[in-house]
Each structure stands twice: as C-alpha cells, then as structure tokens.
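Shown here: the complex without one of its protein chains, the others still in place.
Here is subunit A:
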Amino acid sequence: MAAAGAAATDLEVVRGKRAALFFAAVAIVLGLPLWWKTTETYRAPLPYSQISGLNALQLRLMVPVTVVFTRDSVPLDDQEKLPFTVVHEREIPLKYKMKIKCRFQKAYRRALDHEEEALSLGSVQEAETMLAEPQEQAEGSLTVYVISEHSPLLPQDMMSYIGPKRTAVMRGIMHREAFNIIGRRIIQVAQAMSLTEDVLAAALADHLPEDKWSSDKRRPLKSSLGYEITFSLLNPDPKSHDVHWDIEGAVRRYVQPFLNALSAAGNFSVDSQILYYAMLGVNPRFDPASSSYYLASHSLPHVINPVESRLGSSAASLYPVLNFLLYVPELAHSPLYIQDKDGAPVATNAFHSPRWGGIMVYNVDPKAYNASKLPVRVEVDMVRVMEVFLAQLRLLFGIAQPQLPPKCLFSGPKSEGLMTWELDRLLWARSVENLATATTTLTSLAQLLGKISNIVIKDDVASETTCAPLRRISTRLTSSGSRFGTWIQALSSLKSRSLQPRSGCPSTGGTWTQMLGVLSATSSRLPSSA
C-alpha cells in the first residue's frame, strides 16, 4: 500500500514537471514572438531604395526644334538630303547633384507650299501672322524658318529674327558646309529662346552651394500655387491732389491679359486700394539745379518699411503677396525723381524689391496747378503706370531680357506683355525647381526616418511617398502638348504637399494618372535611351 502511494506521488511529480516544461516551451515558442510583434512601433514601409536612387537621377530636358528650309536657302544637293533629324545634347554645368542635360532635337524638313508663300511676303510680321494660322505649336517647341540669303523679308543687316510666338526666321547660306553652319546658328537662337544655364541656376538657387561672387539679382519668386497682387495708390496730400485712377479698367485691359498668359504659373488674384496720408519714410532732398526733389538710391531701401505696415494686404490668403505702389508726391515735394547710383534721374521713376513688389513715383503735371485752386484733380495715366508695373512683374518672376545672338532683330512682346517662349522658359524653370524641392524633401525624410529608429511612421506618410514616382518622371522630362500645363500644376502641388504631409493619396481620376498616361504615351514615341 505504501509503495503504491509513493509511486502515485512520483507520477504526479513527473507529470507536474512535464507540464511545467511544456508550459514554458509554449510560452517561449509562441508567446515571445507574439509579444515582440505586438510591441514593435508601427513603421509603414517606405520605398527607401527608390528614394536614395533619386540622388543619382539624370534629367534630360528636351527641346524639339523644327527647322524649315525654303527653296533658295541652301544649295541643291543639301536640299536633297532633307528631311532628317539631328540631335544636339549638352550638359548644363551646374554644381548640382542631379545631372541636367539639355537636348535639342532638330527636325529638318522642306517648306510646305503655304509656308513658301508666307515667307515671300513683304515683312516678317505679315509672314508670321500667315504662318501662325494653321497649327498651334506644342509648348516648349520651337520652329525656325530658314530663308534665302538675300531675301528681302528681313532688313538688310539682320541675320535672324526672333518672334513672339515660338518662331524664328534666319538667313540661309549657299556654302558647302551649309547644314553645319546653319546648325550652329540655330543652336544660338534656340538657346536664346529656351534654356540657358542662367535660367536653371536661378531656379535651383537654394539647392546649389552659394556662390558669393554671383550677382544677387537671382532672386525670382519661388514657385507657388497662387499669387496675390495688390495695387495701391498712395496719396499723402489729399488737400492738394484729388487723385483718380481707373484701376479696374486698367486691370481689365492690361493686367488681366498678362495674367491669363501666365496662368500656367499659378492662380492670380488682384485687388487694389487707396491709402491717404501715407508718407514715405525718407525725406527727399532738394536739387537746386533742376529745382526738383530727389530720392538718392541708397535711401530707397528705407522707403518700403514704414509703408508696409499700412498696406494690410496679407490677411486673407496664404499665397505670396506682390505689392505695387503708386506714390503721388505731396505738393511741397513735387516733382520728385529717383536717382540711380550715378545721380542721374531714372527714366521710369520706379524701383522694385525682389519677392516684394515695386514702387513708382507719379509726378503731377505742373500745368495742372495753374488754372484751378487746390485740390487739383489728377487723372492718372494708367498706360504709363501699367507699363512700368508689368515690367516689374516680369522682373519679379525672373523673366529677363534674353541674350540675343549678334545681328538679330527682336520683336518685343505682343500686347499681353509676355512672349510664349518666355512662358515656356518660366515653366521649365519651375518644373526643375519643383523636382529639386521634391527630391530634397523625400531624401531628407528618408534620412530622418533612418536616423530615428523608433519613430512611428503612419500610413498616410507612406502613401504620400509611394504616390510619387519621381524616378519615372525625371528620366523623361519633356513637354507634350497641352498637358504640360497640368503637369506643372501637378508637380507644384506635389511640392506643396510633400512639404506638409497630409493624409490621402491622389486617387484615380486625379492629376497623377493623367500625368502617368502622358508619360507613357510620350515615352513610346521617343527614341529609347537611358
């Protein structure tokens, strides 16, 4: 009896030990991984390899150029070789980690009948209007017409002409090496009308190592989804001047067409105001030689600040604000001129500040004082004023005078104030800038997340980055038809989104699928390259 009892307790003990062992085994084998999995920080997967590949991207900006030869422009045996295509590729030397190459794809062809007819008209302007009718040119492309060496279309001493609508006219040459010579000249003209190093350097200004010796004029407005433009009339002396300006009409007639032409660069909203008793912060000096008052150029920077607090323009929207001020000087300080560094009065009587706006001083015609008593009614000549303001707006956007090849006839901008290829240049610069900013943001985000190993990465952040197939975009940066505009908008909205991560990926039907569709369509048309 006692032996059976002892055997039973032994069995109990063994069973107990086995149970404990099994328990521990289950706890370790199942429990430990379960605990590990449930207590790790949630890090949504990001495409790190793709993001690090962004640094080594190559950007190829393609400019399609169509070169049209008329009958007598080049020797006959050269004409037999038409049509063919020549590609000229050049690397833009910037100290930026992304290599940028500029590729001019020149398609040479013979002129069609209506083009021959148009180019034999009397003047270049007539020829242009006739040529522009049939087709609308793709954005970013250029067309160069080569006419015969002695054609009367251009003035005698001019070798080429650059028009406002992506066309240029150039004299041909009867020479053995005609195509080479003409090819070089075409590159010169094309560079004046499209991309140059300056444009891209200004666009990438904050990503390049600062070159202190460069001009600090490279400060155009940064790309943004919209801009607010405010026109202000400053009347410090309402007792003497009763100033009227037809700002609504002027905006409708002159500013709105310009902004419509620039609409691809952002949404613009325009407003205006009149400020009374608003003084400049600087006392003008009297110049006895011309019996007028002047503002020296070194005192101009101090003019803006006292006025700015009264402008009150920036309450409503988040877009950058551009202020254009028209100052009618008081009777005691009339007439008032602005002097440049050498002491000569400035013709426009205006100055501007990068990324802020411009100020113009409008002197009242002294004849108005003779007849009537004070206050004198002043009607502002809006044409003169808008000429200056629109020129300042162009400078603020970074649209500068191009570097023309020698002996080139340059037609000024059309009535809108903006040439089509200038807009193309602006859009190129904007797209490169947006691409650079998006790349920087993504790479620094990846770096940051790599450094902080236990930060939570939520799903919306991950979805934002995977929705950005930047690599595919940047290998084929080209323009194709009207989609260019929407594509720029899409890139700029990517830039603004990637600066402020918010939830939601642009879903089907949005700009991304459109863009990808465009890209796949164009990539099938292009010759395959890296």
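The rule is simple: a residue touches a chain if its C-beta (ideal position, glycine included) is under 8 Å from a C-beta of that chain, and two chains touch if they have at least 3 such contacts; residues count from 1.
FYI, contacts and distances are computed from a predicted model.
One chain of the assembly is not displayed; among "V-type proton ATPase subunit", "GPI-anchor transamidase", "Auxin-responsive protein" or "Elongator complex protein 5", its UniProt protein name is "GPI-anchor transamidase". The chain that is not drawn here is touched, among residues A:338, A:378, A:408 or A:423, by A:338. Considering A:238, A:354 or A:375, the position touching the chain not shown turns out to be A:354 (whole complex).
Between the chain not shown and the residues A:52, A:79, A:256 or A:297, the one that touches is A:297.
The omitted chain makes contact with just one of the residues A:46, A:203 or A:388: A:388. From the options A:69, A:108, A:254 or A:268, the residue with contact to the chain not on display is A:254. What subunit A contributes to its contact with the hidden chain is residues 205-206, 210, 212-213, 215-217, 219, 222, 246, 249, 253-254, 281, 297, 299-302, 304-306, 308-309, 314-318, 338, 340, 346-348, 350-356, 358, 360, 383, 386-388, 390-392, 394-395, 401, 412-413, 415, 417, 437, 440-441, 444, 448, 499-500, 502.
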